[in-house]
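My structure is below; once you've seen it, I'll send some questions.
For chain A:
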Amino acid sequence: MFEAVAFYLFAFLTIAMFYIVVTTKQALYALTALAAGMIFISAFFFILGAEFLGAIQIIVYTGAVMALYAFGMMFFDTTRDVKEAQGNKFIITGLATLAAVLVVLIVSAPIISENITAYYPALPEVGNTQEVGMVLFTKYLVPFEVAAVMLLVAMIAGIVLAGKKMDLSITLMNDAEIHDMKIDQKLDQHKKVLS
Partner candidate 1 sequence: MVDHILSILIFFPALAGMFGFMINKDSIRAYGVAVGVIEFALSLLLWFWFDGGVAGMQFMEQIPLLPSFGINYILGVDGISLFIIVLSAFITMIGIASLTETPNVKNMIVTLLFLQMTMVGVFSALDGIVFYVFWELSLVPMLYIIGAWGGPLRIYASIKFFLYTFAGSLVMLVGMLFMAYFYYQATGEWSFAILDWYRLILPENLQLWLFLAFFLGFAIKVPMFPFHTWLPYAHGQAPTIGSVILAAILLKMGTYAFIRFSLPMFPDASVALMTPIAIIAIIMIIYTAMVAFAQKDVKQVVAYSSISHMGVIIIGTFALNVEGISGSVFLMIAHGVVSGALFLLVGVIYDRRHTKLMSEFGGLAHVMPRYATIFGLMLMASVGLPLTINFVGEFLSLLGFYQQSHILTLLAGTAIIVGAIYMLAAYKKMFFGDVTKEENKNLPDVNKRELLALIPLSIITIWLGIYPKPVLEPINKSAEAIVQLMHDKSITDEAKMRIPSPLNKAQTSQTSSEGAH
Partner candidate 2 sequence: MLEPINVSMESLNVMTLAPMLIPVIGALFILVVDLFKSNLDKTLYVVLSLLFLLIDFGALVDSSGLFMQNGTLMGMFDVMLIDGLAILSQFIIVGASMLFIPLALTNKRFHEFSYPEFFALFLFMISGFQFMVATDNLILIFVGLETASLALYTLIAMHNRVKSFEAAVKYFTMGALAAGFYSFGAMIFYALTGSVEIGQIATTLAGNGYADLGFVLVAVTFLLASFSFKLSLVPFHTWAPDVYEGSSAAMAGYMSIVPKIAAFVVAMRLFEFLIHSGVVWLEVVLYILVVVTMTAANIWALVQTDVKRMLAYSSVSHAGFVMAAILIGSTQANSALFLYWVLFSFTNLGSFSMLWISRQKKLPDHQSSDHSYDKFAGMIHTAPIAATSMALFMLSLAGLPPFALFWGKMYMISSAVTSGYTVLALIMALNSAIAGYYYLKLIVYMFMKEPVVDNDGTVYASNATLALRFIIGFAAIATIFAFAVLNPTLEFITSFVYNSGY
């Protein structure tokens, strides 16, 4: 019973939040709603007994991601209304609704899942985090490592793209300009060293 109440409550809340995210004209509202929605989702994780995931969700999303976005928003000065020239709203919402209806049509049918074998069974007597750790560092060791590489890539990408060096485009400069630029850089370095 509790589960049902919680489910419906959070379901309503997430849907509402995410609805705001995709509809509001205020970027700030959207950001806030997104963060809220993320937290509500972590609630589902807790309901479903995936505490580790819930924690990660809160930390990564509401912590890191939202912080990043917030940064970005400040950068872009999105306090003002978002101007969005809309095309045909009906098509968009129509399509999405259609998609939803179609999937729901199928998904609402019960999955015949009696004979599903749990390949990596969750053990009732072990804490979720521990379980997750076990699986993550055995079976999913390689993906985990690759994920690390991915994050490294993302980091480098972020640094490179947002870095100052991108301000001047060598691609668009001719050789003389590049030469001048190099000298400027050298001077800068000298200045740094001197100061």
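Regarding selection, all candidates are chains of the complex that A comes from, given by their letters.
Note that a contact is a pair of C-beta atoms (placed from the backbone, for glycine too) under 8 Å apart; a residue touches a chain by one contact, two chains touch by 3 or more; residues count from 1.
Only a predicted model underlies this, so the values are computations on that prediction, with no experimental measurement involved.
Asker: Which candidate touches chain A in this complex: 1 or 2?
Answerer: Here, the candidate touching chain A is 2.
Asker: So in the complex, which bits of chain A are touching candidate 2?
Answerer: It comes out as residues 103, 106-107, 109, 111-113, 115-119, 123, 125-126, 130-131, 134, 138-143, 146-147, 149-150, 152-154, 156-157, 159-161, 165-166, 169-175, 178.
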